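This structure is in structure tokens; I'll ask about it shortly.
Here the complex is missing a single protein chain, while all its other protein chains stay put.
Presenting chain A:
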Amino acid sequence: MTADPSMQGDRLGAGADSGADTGIGLSSRARDGVGASPRRPDGTLKAAGEFAFSSDMWMEDMLWGMTLRSPHPHARIRSVDVSAALAVPGVHAVLTHEDVPGEKHYGLETRDQPVLAFGKVRYKGEPVAIAAADHPETARRALERVQVDYEVLEPVADARRAAFDPDCPPVHEQRVGSHPEHGTAANIVRHQPVRTGAFAGGAEVAELRGQAAAVVTGEYEVGMQDQAFLGPESGLAVPAPDGGVDLYIATQWLHVDQNQIAPCLGLDQDRVRMTLAGVGGAFGAREDLSMQIHACMLALRTGRPVKFVYNREESFFGHVHRHPATMRFEHGADAEGRLLYAVLEIVLDGGAYASTTGAVVGVASSLGAGPYEIPHVSIDAYGVYTTNPPCGAMRGFGAVQACFGYESQMDRLAAELDLHPVELRMRNAVGQGSRIATGQRIDMPLPMAEMLERARAMPLPAGRGELEGPADPRTLPGGVAGTSRGEGVVRGIGYGVGLKNLCFSETFDDYSTARVRLEVVGGEPAVLVHTAAAEVGQGLVTLQAQIARTELGVDRATIHPADTSVGSAGSSSASRQSYVTGGAVKSACEAVRARLFALARERGLVEPDHPEDGLALEGGTVVSARHGVLAPLADVLGEAAVEETRVFRHRPTRMLDPTTGQGDSHVQFGMCVHRAVVDVDVELGLVKVVALDAVQDVGRAMHPQQLLGQIQGGSAQGLGLALMEEVQVADSVIRNPSFTDYLIPTVLDTPPMRIEVLEHADPHAPYGLRGAGEPPTLSSTPAIVAAVRDATGRGLTHAPVRPEDIVGIGL
């Protein structure tokens, strides 16, 4: 089923309002079910500014928590003296690593990050001490009085040196890696090679180079991107009478937080109860802990609720960023533009602590060659420790960096062979049945060539000469700052395509759990869906209710607050929640449905021999294929409530082989194709993106309106990386920790987007859906940079592109 609406339409066509096929010829046509675009339950509150975000929480007797952070990127701690801080009136506690009740380290993959620094600090901004006081200002002033004696060490600032120089000082004295096969060098978190074709047999690149008609080599850099969520890190920890703690927190994954917090507090898991507080965006930045353990420690110590709220500057030090990458790529092709080989080296700067660096390397290596058929591939991806800010999850997760590299190379190859960039890509495109560089077969529809053709065929935006108001500065590069009235403005067009794994990879068991309860409330059937899945703005709460309506034929569906009183839902990341938690809700609904049918039989409302596959739930009734409506649900249920909990797992995956990089490491593949049109002021180096059009295959548009929002948002985040977003780090120190100098796109920077959505169902996935949040973030960056290259003729190997790069002035 294919739908190709543009975003101007308010519905997606084929998918919308069509309901789900129940498989018995009876289609459940629940209002606001799967495929419709009902309003989000939190939408009005958010639009009206009335939604309670985690930073809005307040309790009568609460204290304010504050963090003392290291001013040095790399230093030995000789001593910490908190006595002067404790003497400040209004201060209730000042804690250091000595006060950590349990394990002193935490971490997502490797428990290498201290709750509070001891021995050494490894990045500027690392937490050293925490305080609780009756006013945030009091806490801050108290922390100023903490005496920390540092012996400053030289920073390990250069990721390539950390990767390749055996004399580089180690960031960690002892490696705590859980995968010795990923490397034993002091500063390498993971080295993942991939070898196929002749390279698997040990061939040298020179042998293949001789066979190629065209060879392009390039060095590319991707800067450190910040997730720039709008709601900074915040939460409220409340001590409980049982000696445990209740934590209300904005996070992406309650249970993985709980797994890390409880051991550090020296408490059993069930004593650390967590409830999701209002999340103001995430994008990967809330996958790692920030203030969680600190707030709990202070709450347990003082016996009072403790609230933390980071400010924007602190937030830049409070969460991981996207790994900056340096990449050396070589591609060879025959005279027709068919790729022959690729040799790729990718170095990812993981910063001071491992976070998800290992998994990021797994993605960057497995997808480093991109969505192209290449007979001979050699990839070496490295994730390293430095004393730079820690890096971890961000939308696109290792695939973004690689995509900028391989797409830049495809354009250079096309230019070298005098082929249209789309033509070159189509000649090498993967599709269903292709194998990526890890040997994994793509066993789901992936119509890349068709998507490329569609992107090329979309109507182009009006030329500057056709504009109604060409003098309106808002249509020009430089915008309202009035730097051009058309002088120096050159238009360019570029394409980008990216391949993203969806759901967690490499044996990760990221299952989800859903509890669904159906009962009669006020005379009508109502469903309550309870999961621990984090709503981070993506609209999962809407989707869960849609699934319940569709599966149970009930109008009223409510989402229980997410907490740890139900099993894990896994992370709101890797584009996975619609798939996995959607799948769990669907499974639980199916179980509830089966029990309802049994109940109906028990109560004589359905004849005992009526085949189950001839029954359905629709419009609040049990319906039979034979007899039509049999009974209202209210009659079936009576006073009873039917509740079922189900766990849903995607199919298993495998680790990449540590020497060949082979293995079916991924669950599902997603793809987006972008075409960017830009106007560049080539004299000033300023850019106006005129259009950013996309084609994406989502398998099934579950909520067409939210889907478009995801594609628009992902595209805009890629635009930011293409043109302005970079955490600038010099000698391991962040130079621009503010929204004054870390720029994210405004509405004037974000162009209209024509979006075509394809729905080729993935037979392995619930409803055939494919995670949609990440793929556009991959492809929009290289498409925009390609368009700027097209306009300027410059190589532009650094993302984001800086005005200096465009005008050719050294930094």
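Heads up, the rule we're going with is that a residue touches a chain if its C-beta (ideal position, glycine included) is under 8 Å from a C-beta of that chain, and two chains touch if they have at least 3 such contacts; residues count from 1.
Keep in mind that, in the parts below, contacts and distances are computed from a predicted model.
Participant: Mind telling me which option in "Nitrile hydratase beta subunit", "Grx4 family monothiol glutaredoxin", "Nucleoside ABC transporter membrane protein" or "Carbon monoxide dehydrogenase" is what UniProt lists for the chain we can't see?
Facilitator: UniProt lists the chain left out of the view as "Carbon monoxide dehydrogenase".
Participant: So one chain is hidden, and I want to know which residue out of A:181, A:731 or A:749 touches that hidden chain in the complete assembly.
Facilitator: A:749
Participant: Per the definition of touch given earlier, which of A:39, A:441 or A:485 contacts the omitted chain?
Facilitator: Answering carefully, the residue with contact to the hidden chain is A:485.
Participant: Could you tell me which of A:147, A:659 or A:728 touches the chain that is not displayed?
Facilitator: Once the missing chain is taken into account, the touching residue is A:728.
Participant: Where does chain A touch the missing chain, residue by residue?
Facilitator: On the side of chain A, residues 140, 311, 313, 474, 477-485, 487-488, 683-686, 688, 723-724, 728, 735-736, 740-741, 743, 745-749, 802-804, 807, 809-811 touch the unshown chain.
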